[in-house]
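For this depiction, one protein chain was excluded, whereas all remaining protein chains were kept in their positions.
Naming follows writing order (A, B, C and D), and every chain is counted from residue 1.
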């Protein structure tokens, strides 16, 4: 099939990755990146907002051609859809209330790199000591959830939330002691919480979070995937991704090779 | 105040989008209620017919569509319906995607669910009609259809109004689930606004209030209808000391 | 069809059934009690009580449960008054909040349903009770409630089934019941239809049992409307 | 046209459960016949009228209305009318006044009365209203024509029910205790109306406890006992000396009480 047109879907409610403006238009990191990518791939793109819950089935049913919604590339997802190469990869970290005794836990400010299944990391062991008996909130069914279960499941109580935003509210309410999530997401959430929350412990990066975030595409549409791969490569190479990332996240989320 | 600005109608205000969304919710619900009324009447008729096959059909319909979570039914109709339409399109030589529009899929799904509730409401109302009054109609030779139109329908409507009010409420809230089809109704717009501005409480409270406004409008209509329908009734049992 | 996947999904979902049942039975119980209070206020004839009941019913019937639950769980904690009160140890618990908001919501609906049942009681039968000196609680217990309950039963069984389905929202407040677990499974496996099919079967079976039970109850409470019983002796 | 058989019933049977309420009743009524149906409470009088009107299906027996035989089918031990159309037609020729009135609660009295003529007989509305008002006048409740049944006294409801049945101008009228809720003056009124109808040739079957009616207005008296016709005959014979001991006991109160 000759791809001259494509529909891209995103949630439009996951600031700052993507969000809806009060006039109903879409904005944020991803819509702006999408514009660049489509130009380079010579595809006329339409952006439509849709609900996160129905996104992957709707893609496979043919309602859209591309998902661009901070979609982490995971093995499970690879079984149902195809991914482009990643256009972003973000670190993860713990968050807690600024006035909590857990604030400024060991390793705060440092960055550690981890691989899947890695154990015996001394920074993590130090956190285990500090977080014993506490409650950690995570967003259900994410790579971060798996990490927390694997490393803290035996010493802390873990509570799963449907969305990160819900978890943040409970962190503020004091129903839970800690949260663990995408650090870029957190940085933005802290602003909304008027500085009541802060990072604690080290930032964790590396292959443990998989390859990063990529575009989701139907398995059959390999030609479309290839076109976007080329476009992403060029946008990464000339720093476009980095510029947009600095604009929206204040940090660079371009995947490090 | 920042929150006032967020709710206003200016370029940074969500007012216009929220009002549009409320109207969309109203449209989906009203369409669904109409679809449900037709289905409900048919199913209630089947359940009351006495014909074992029709009764079984009616029972299966009401059990399944009341017993299965609404979200699943909406999924089935939205995705299942789309695949069906697409494959019909393919068979007729059209390449590509042919979806049910979000509105149609949503209203149809909520309507089918609403139909199962309305069927029960209608059946209950029918059973509440005094048997003697039906006999009096038969006795002057009214045939089935006429008995239905002249005696049963007016009384069923009278007894069904409170129940229909409830079904309207249910459908109003089921319509919130239609957001999975991407339709910008009230619930989804509130969530999008909350997620985009991170003002969760503000937009959920405002969304809730807009639902309450829709409810109070419809309550007014249903109460009026009930009063009208009950003017032939003696004071209710609890009315007197 | 991938039967091993279906079987393992079913197994995972079945593990969440007890949570669903606890949510369901507690909220029906407390919601029912609350509904009795509300409906009593509603028909009391006292302007303020019935005004309050009207307002209650309006708010809890009129807004989506999702929003109510969100505000109860995430909203109450925003107030220091509540966070530092004796209530907080209870309200901290997700299960308590979930049951609380489910019960508050169903009470609004149930109160309306009970009121409908009361309205359907023939004024003549009430008069007959009054004429022998029954009133107040005695009259309610012996005459009004049995007849009203019988009239309200079909609508009430519908409400009970709705409650069963409403428990699905509890995963919003971190109580992982059947639907929540199903959605989590979907976001792990992306096999929407299969997982939902399993969930649907579970709900269908639960609700079928409930509806059969209610139908049985309805049948046994309507002896007086059926054909005459066979006389004991001819 | 006296001599035409308007209603003919042969060997009607009816049971509720194992309780056999009618055990084979036969009856013929000609043009202008006024038959009083007497019998103890629970003897099956109402059930008999309801069977004629097919509101209950008799388990056995034959019915002819105005010469037309009502076809029944027997299937799986159950009996039901063969054609619903025929049933509707027959019913529009049979008027019925119910023991418990059964007025339509959602209509005013006037609407109750014009309902049948307009919608079943398809007559012009204006005529029906005029006739209905005349009828309501005749039974003395014209002032209540815009009231709903729930707001009427017992006697007023009963008169409305009579007016409703008469408005259909049926060939045969079935009355189930049409004067039970009326005071003596009104009983006199209603009986006068019925007598006039009889003179116009209407056939009437009247369940009544009003012995004076049975004696003075009707031209035949049928006495039912335990689901059977115990005795029947001209009023003079029945109330005179030729009567059965059971009937004598039945009217005992009437015969002696006054």
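As a convention for this text, a residue touches a chain if its C-beta (ideal position, glycine included) is under 8 Å from a C-beta of that chain, and two chains touch if they have at least 3 such contacts.
It should be emphasised that the depicted structure is a prediction, and the values quoted were computed from it without experimental measurement.
Novice: Which one touches the absent chain: C:143, C:170 or C:186?
Specialist: C:143
Novice: Touching the hidden chain in the complete assembly: which of D:90, D:211 or D:238 does that?
Specialist: Candidates D:90, D:211 or D:238; residue touching the omitted chain: D:211.
Novice: Tell me which residue among D:11, D:26, D:57 or D:153 touches the hidden chain in the full complex.
Specialist: D:153
Novice: Just checking the interface: what residues of chain C touch the absent partner chain?
Specialist: 122, 124-125, 127-136, 138, 142-143, 146-147, 150, 221, 223-225, 228-229, 231-232
Novice: Of the residues in chain D, which ones touch the absent chain?
Specialist: 16, 38-42, 46, 99-100, 151, 153-156, 159, 177, 180-188, 191, 209, 211-212, 215-216, 249-254, 257-258
The rule is short, and it goes like this: only the chains that are shown with their structure count from here on.
Novice: Decide which interface, B-C or A-B, involves more C-beta pairs in contact, and give its chain pair.
Specialist: Most contacts of the two pairs: B-C.
Novice: Would you mind checking which chain's mean C-alpha position lies nearest the centre of all protein C-alpha atoms?
Specialist: Closest chain centre to the overall C-alpha centroid: B.
Novice: Give, as an integer number of Å, the spacing between the C-alpha centres of chain D and chain A.
Specialist: 83
Novice: List the centre-to-centre spacing of chain B and chain C in whole Å, with centres computed as mean CA coordinates.
Specialist: 19
Novice: Using Cα averages as centroids, what's the distance between chain B and chain D in whole Å?
Specialist: Chain centroid spacing, chain B to chain D, equals 47 Å.
Novice: Taking each residue of chain B in turn, which ones touch at least two of the other chains?
Specialist: Chain B, residues with two or more chain partners: 75, 79, 200, 234.
Novice: For chain A, write out the residues touching at least two other chains, lowest number first.
Specialist: Expected reply: 53, 57, 169.
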